[in-house]
Structure formats: C-alpha cells, structure tokens
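Here the complex is missing a single protein chain, while all its other protein chains stay put.
Presenting chain A:
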Amino acid sequence: MPLVLELEDEYRAAKKDPAFLSQMDDLWRNYVGRPSPLYHAERMTEHFGGPKIYFKRDELNHTGAHKINNCLGQVLLAMRMGKKRIIAETGAGQHGVATATVCARFGLQCVVFMGATDVERQKPNVFRMKMLGAEIVPVSSGTGTLKDAMNEALRDWVTNVHDTFYVIGTAAGPHPYPELVRDFQSVIGQEAKSQLMEREGRLPDAVVACIGGGSNAIGLFHPFIEDEGVRLIGVEASGHGIETGEHAAALNGGRPGILHGNKTYLLQTDDGQIIDAHSISAGLDYPGIGPEHAFLRDSGRAEYLTCTDKEALEGFQLCTRLEGIIPALEPAHAIARLGDICETMDKDQILIMNLCGRGDKDIFSVAEHLGMEI
C-alpha cells in the first residue's frame, strides 16, 4: 500500500508541473508522432452505407499502437521518483515493446514479465524487446498467461520497491493505476474531439473502441463522457462465443469480483476462482476489465458489444481490402461490429473508431487461421 500511495502523491504533483507536462508533450509530438491523424474512412463508410466513419489512427504511433502514450507518462513519473529499474507485464507483447522502447530511450533497466505460453506464441515481440535491451522473464506459475505475468510483476514490485517502478499497461490494477492510464491515454479522445471539431464543426454521434483491459477505449471515451449526445461503444472479445466459456468478455460474460487491487467484472468460477480468458487477439486476453468501464456499463453511459474470433478475422480482412490499412486483431474486433452499429445510425451522423494498433504483429497468426502460407 505505501508504494501506491507514494505513486499517487507523485502523480498529483507531476500533473501540476509545467516542466513535466511540456516534456511529455514534446516526446508525444516528436518521438511518438502525435497527434495521430483523424482519417475519413471513405470506402468503409460507403460499404456500410450509414454514418460517416472516421478512424483515429493510433496505429501510426511509434511502436505501432496506443500503448506508448501511457508508457511514456509512467516512465517520466518513474524518473521523477528517482527509480532506475522499470518492470512491466505483457500479454501480446505490445505493452512490453512500448515499455522497453521508452526504457531504451532513457537508458533505464527494463524487466518484462510475460506468460511462458505467450513467450512462445509472440516470438517477434520477444525478439524486439530483447533488441531494445529488456530482460524477458517467462512466467510459468498459474496458467502462464497475462494475469500470471501481472501477479509476478506485483511480486517483484513489492520485493524491489526501493528502486523499481511498475509500469502497468492497462486501465486496471490497484489505484491510482486505472486513473493514471486513463489520463495518459485520454490524449486519444482529446485529439479526436478537436480534430473533428476542426473538420466538421461538431461532436461525433458515437465513438467506438475494442476492449481488453480497456486502456484505448477509456482513452477515447473519457473526453466525451460529459457530452451526453455521444454514444460510447466498447467491443469485447467473445472468442469462440460466450456460450462456450472460451472468451475474454468480462462485462458481457463475467461477474463482479476483486483482482489485482480493483473491484470490477471478472471471468470466474462459481467459487470465485479466476478463469483464463481466450481471444484470437492476445492483447484482449485478460479476465478482467478496467473498473471505470464497469462503472460506465452499470450506469448505462456506455454500451458494450461483443465480437468473436471469426468475426474479428473478417473485420481484419475488410479493413485491409477497403482502406489499405492492416489493423491489429484488437481493433479488428471493433471494425467487425461497425456494420451493426451503423445500422442503428443515420447517414448524416458521424462515428469515430479508434484504430489502436497495426497488424504487422498479427500476420503470422492470421495466416495460420486463414490456412495460408507465408
């Protein structure tokens, strides 16, 4: 507890420190490549024949996803706190790569915990992290997946808290992490809002994002929460289908519980044991969801839909063929639901979807699922 309380105090101070904010802004602009474009997906719009579809292009960020927005913020905080050793958990490896990247940039030691199963199935990202100078610790405890990597990172943190900072990648974990991650990712929604205002002179009617732990979605949603006319739509991964039990849809197929220091919806058994999530996309493969999404769902402010593995593959191909953009399998879940969402909207309305990651990392598994050889 003292460690998270100390982090909270430091964050409150940093938020008010112009030097911290301007360093962050400079790195976002010149290292990450922000602001990311807001792109009118014309052919996708035509295809569905409904509202005007815009993509927020966070897949164009350095390292290929939205993850780095948050890593930069947290690593700058770590340096303010005088911590020299950075640890992180990763599932697909995107957050691990982003953390290793920022650590390389600042010459910090980086240790990434990764489920042994994931180390095996995400070899390209393991290699990237190694090249960036990170040490990879395969975690074989539990079921050797993302949640176990998070357990192991928490164990390391309580052991080495004197010199170590834990960079959590999703909008979950103990307070104040969900808030930290949300604030650093909110740059997505803030940019989208002002970019659309400039282009169309109005707010969107709906914003859409895929959800695992929920960091890109909360980043997109948060600046629109007070704008009541804007629908907030999250798309969870329902894997082989919720009815099969093999899915990652904590809101649609889970129940309230307590894990990793927060109370939220979890995939769990009748005895309160945590069930492993399943999704074709390793980045959505977490049995919980950020607590703020649980709140937005319960209050009715946001809607949460689902998308199966099979549908995500279709979304992946659709976007690639229509827009010439190969999306990551994570946003492919959101893309796959666009058709249904568009049906509930009028032609003169506007929708923004966060294209939160690019698909380079997924080409091997997509090829395998489609029965193609590379």
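Worth a mention:
To be clear about the criterion, a contact is a pair of C-beta atoms (placed from the backbone, for glycine too) under 8 Å apart; a residue touches a chain by one contact, two chains touch by 3 or more; residues count from 1.
Keep this in mind: contacts and distances are computed from a predicted model.
The complex appears with one chain absent; UniProt names that chain "Tryptophan synthase alpha chain" among the candidates "Putative tricarboxylic transport membrane protein", "Putrescine export system permease protein SapC", "ABC transporter ATP-binding protein" or "Tryptophan synthase alpha chain". Within the complete assembly, A:Arg155 is the residue of A:Arg155, A:Arg321 or A:Lys347 that touches the hidden chain.
Note on the undisplayed chain: of the listed residues A:His260, A:His278 or A:His333, the one touching it is A:His260.
Of the listed positions A:Arg128, A:Lys147, A:Arg297 or A:Arg358, the one in contact with the omitted chain in the full complex is A:Lys147.
Listed here are the chain A residues that touch the chain not shown: 1-3, 5, 141-143, 147-148, 150-151, 154-155, 158-162, 255-261, 263, 266, 268, 270-274.
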